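Mind looking over this structure? Questions follow.
Only a single protein chain was left out; the remaining protein chains are all shown in position.
Right, chain A next:
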């Protein structure tokens, strides 16, 4: 121990001496100063991207929560419009990511923003499903992630060329991010199915189970050729599908026991019981 301490001490001395005379002369030190700068720039960019990605995640999650209220209110259109506004905000943030990535290799920083993008895919596809009852395609998502950026310094210099200085920035969601986002979507659809059963909506669960089955088939088709995370999510997807199918089964069985008009009565009375509660929350 003693010797080690002595060693460390002498080394530090030696180094400070060397630092002193090396800082001006040594090409090694000069080279490492360049590396320091390069690494710092890269790390800073990475951190900024992580930060934006977090914001994107939070806002997308909030949008999803908002969209879940669709089952319990009479006018879904209001909520969908509100979600549109929120998603626009999210897209602005993704625009910031696109700006950070300008001239960079998107894959170099992919890990920094992939959680946010997946969450965004989940939110935007959920909204799309509620509105159109279909799966949003990758192209449709990417088509909305086009941003216009006007460059200020060019603007000042020449006023006759604003169309030139307006730059188009695009952000491309990778197919695997899309896939993982869609896998998350199934969880939301399951929740929506259960809550719509609670609200006495008899059609939605059946429509949802059909849609979920299609997605499930799609994922089975991809199987393990996809990225590693996909196979993990496939398990959760199976569970969600099971729950939805069980709910449909129950509805069908109970529906055959109770005459149609009475079933509607049972559900509508339940809705009136639930509604005031929801209003408070």
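Convention: a contact is a pair of C-beta atoms (placed from the backbone, for glycine too) under 8 Å apart; a residue touches a chain by one contact, two chains touch by 3 or more; residues count from 1.
Keep in mind that, in the parts below, contacts and distances are computed from a predicted model.
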| item | value |
| --- | --- |
| Omitted chain (choose from "Trafficking protein particle complex subunit", "2-oxoisovalerate dehydrogenase subunit alpha", "Globin" or "Translin") - UniProt protein name | "Translin" |
| From A:137, A:167 or A:250, residue that would touch the chain that is not displayed | A:137 |
| Contact partner of the left-out chain, one of A:92, A:108, A:170 or A:250 | A:108 |
| Touching residues on chain A - with respect to the absent chain | 7, 10-11, 14-15, 18-19, 22, 26-29, 31-33, 35-36, 38-40, 43, 105, 107-108, 110, 134-135, 137-139, 175-176, 178-179, 211, 214-215, 217-219, 221-222, 225-226 |
